[in-house]
Structure formats: structure tokens, C-alpha cells
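Below you'll find the structure, written out as C-alpha cells, and then a few comments.
Missing here is one protein chain; the remaining ones are kept as they sit in the complex.
For chain A:
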């Protein structure tokens, strides 16, 4: 996966440590210090060293940003432009992202420990392509003319919801930024984005590009800062009309409470998961092993839809375990700038320690450690690809989201058992099925209580595929035209008709 031609890698050496150009808050079209003058450090997870000091936004800064967004929404051009014009500016924004892909990819790597090659091939292009997708949707937001039961003319207007707060996580800083910002921009909203404190660098760069693209001042504001201060100020702000959050279930709950306690703003939550991957006897074992491993190790396991529970039917269990262990041992962990490397460091010390503590739990609870289980190297936050077998439903490593390269593997007998165990979770974000049997695929697809089902594939995301959770994995969708509707209000308009020839 970390394929990279040699030309590219030589170029990448030049940008391994790009100059950090943007470290301040972006409010009303300007980069500004925080009112308190405070900063926080953003750390390179390869080394634990400080990359830069970033302005630390707090409640007062959020207030300023919201004021700018409010002004831009209530009196500015953005919601008043035709959708096609908003689309043009967004297309320009996308072009600028592509032009700066190399630098953005490098920032993403030093800030989040993500693979440089993947950032360049996937994350950054995806940020551009989401913008283009929603740019194309901006002039296709249709209300409906309604069927009335008496002499009335009724129709719906899909209006932009207003000022939106986006609180985004650190695992895919670019994709998440674009995923939240693009549909909101297309809808005609203005916004305040709070990137994760672990990974503020690309969001601030995007703010700069947005301005270059022609997005008017105040439409897109970026306040870097901590969840407990800036994030909390956004979710409880009386003048923010909607909040879209991606992150942990625990923080999601706080955001929903803050929204409820303040102005009942609309909330959408994309939260944690403990997604099952169910491999049936008829599967191609080699392909299934690749999928299972990729499902848990991709992005160091720091992905909410990670296939962190793998259920394998008994007929192929032994063979699959063998292959899994082989492949896991061959998995390359190391410097994310190295094109041969498949897994970089975990994002920070806290995550690193949390994952290691789950591994210890797994050992204590009696799961069989097939491979891995230790940190790697002496510097930075690297962890070995880890597989636990014979996990039980009640074990912590089967129940909790670990958010690291730790797989919980179990055996099952029947389709009914697989469905039951797969659904035995408080989460419902995604699930994978590996089978050639059409009936099995269809039955399991409808039976799993999760927002996305991947059949014979995993992580198959696309701009047009709505994504979001069941149960405590959240509500509301990102991606697809569904996401656009998070940022729209429906207004019904009704007036009497006289002498109408039809109803």
C-alpha cells in the first residue's frame, strides 16, 4: 500500500519538515492571535518533539468567530450567491488543495504520524474531491412542490441552516475538514471549525486556501484549541445553529448535552465504533486475511470504522489465523515518510498509553495473544500490529473501542450466531462481510445494526455514499447528498388557490 515511485520520494525528502506557515486562529478572513495570547504545542508523534506553538482559542475567540460567521450569514454574499457561484469558488478551492498537495501531505504526516504516501495519494485528493462533489451539488438543492388536499399551493424551501460549528478529529484531519466544510459551504452556511488540538496544522492551511479561492471573510473561520474550552464554547453557543461533530462517543454525549442546555441547536454526531468483520467459510482465505488486517491496521487502527472485531467461521478459522499472523508479522511499522512503511506512530502519548493498557487488559482477561502486543522502538509512539484470538464477548478488548492496531478475533459456527455476536455492541458504525453466497450477504446486510455494510471490501468510502452510525455510534450522515441536508432547514410555504384547474 505504501507504493511510491522513486521520483516522488526524492521530492518528498525536501518537504519532510515543511515550514509551518499558519499557527494562528483564522477569524473573519484574518490570521489572529488568541485573545488570551495563549498557545499550545503540537507534537510530532514520530519523536514526541514540538513542531510548533499554535494559538489557543477559547470562549472569547469562539465568540468572535461566531460573530463573524453570523455577520457573513445574515448580511454577507455567501448565502445570497447562486449555488453555481458558490460551486465555482469551491472548485477553485479544490484546485488550490491539489496544487499544495505535497505540502499538505507532509503537514499531515508530521502532525498526525500518518503515512506520507497515503496522504498524497488519498487523503489530500479526497479533500479536493469532496469539495468538487458538493460544489456540483450546490446548484441542485431542490425543495418540493407539495400535493395538497384542498385548494392550497404548498412548497418547501431548502434553506441554509445558518452558522454551523464543526468539531473535527485528529485521525483524518484533511478528509474530516473537507467532509464537514464542503456540504455546509454548498448549502450556503457560514461556519466555525475547531480542529483537534493534536492536528491543527492542515485546517489552518485550508483556511488560507479558502481565502485565496475567494470564500468571503467570515464564511469559514478556524479556531484551534482544546475540546474542553473552544469545543465546549461552540457546542453551547447561543448563536450557532447546528453542530457537526466527529470524535469519541464520550465527547459526543457532552456536545449533545451542551446543545440541549443552550439553544437546542441541531446536532449530528459521528462517534466511535467496534465494527465486526464476518468471514464465512466460503471466503477466499487470502483475500479475507488481507481485508481483516487492512481493516484493523489501516491508519494505525485510528479509524472509527476499524474492523476491530473479526469473526471467522470455524471451517476456515485455523487457516485464516495462520495467514493473518504471517501477514501481520510482515507488516512494516516505521517512519511514515518512508514509502515502504505501512504503519506510523499513534497520534500521541495518551492514545499510545491507552492502547497499551488495552493490550494488557486483553492479556489479563485471558485472550490469546497471537502476535504483537508491545511498543516498537524507544522514541515516538509506535505499536506492533497486535492480534488477540479466542476473545469472549464480555472482554474489554471486544467491547471497547481501542483505536489502535489491535484486533479481537473469534470463531463462530452459524450465520445466526455471527449476526447475534456482531450486533452485541453498543456501537453500530460499520460492518464487513466476506462471502460468495448471495443469500448470506443479503441476510447479514439487513441484520447488522450498522450504518455501513461492506461486502467483500472494507473502507470502501465514496463521496456519494452516506456514512454514519446506528446506536451509540451517533446520528446524522456525512458524505452523500444526505450530508447536505444536515446543513439545510426545510421551510414550508403555503398560500390559498382560487379557481385552480387541478389539485
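Some points to look at:
Going forward, a residue touches a chain if its C-beta (ideal position, glycine included) is under 8 Å from a C-beta of that chain, and two chains touch if they have at least 3 such contacts; residues count from 1.
In the analysis below, contacts and distances are computed from a predicted model.
A chain of this complex does not appear here, and its UniProt-recorded name among "WDR73 protein", "Geranylgeranyl diphosphate reductase, chloroplastic", "Calcineurin-like EF-hand protein 2" or "aldehyde dehydrogenase (NAD(+))" is "aldehyde dehydrogenase (NAD(+))". The chain not shown here is touched by just one of A:262, A:447 or A:489, and that residue is A:447.
When the whole complex is considered, the residue among A:27, A:68 or A:135 that touches the unshown chain is A:135. Residue positions on chain A in contact with the hidden chain: 77, 81-82, 84-85, 87-88, 91, 129, 132-133, 135-140, 142, 153, 438-439, 442-443, 446-447, 463-464, 481, 495-502, in rising order.
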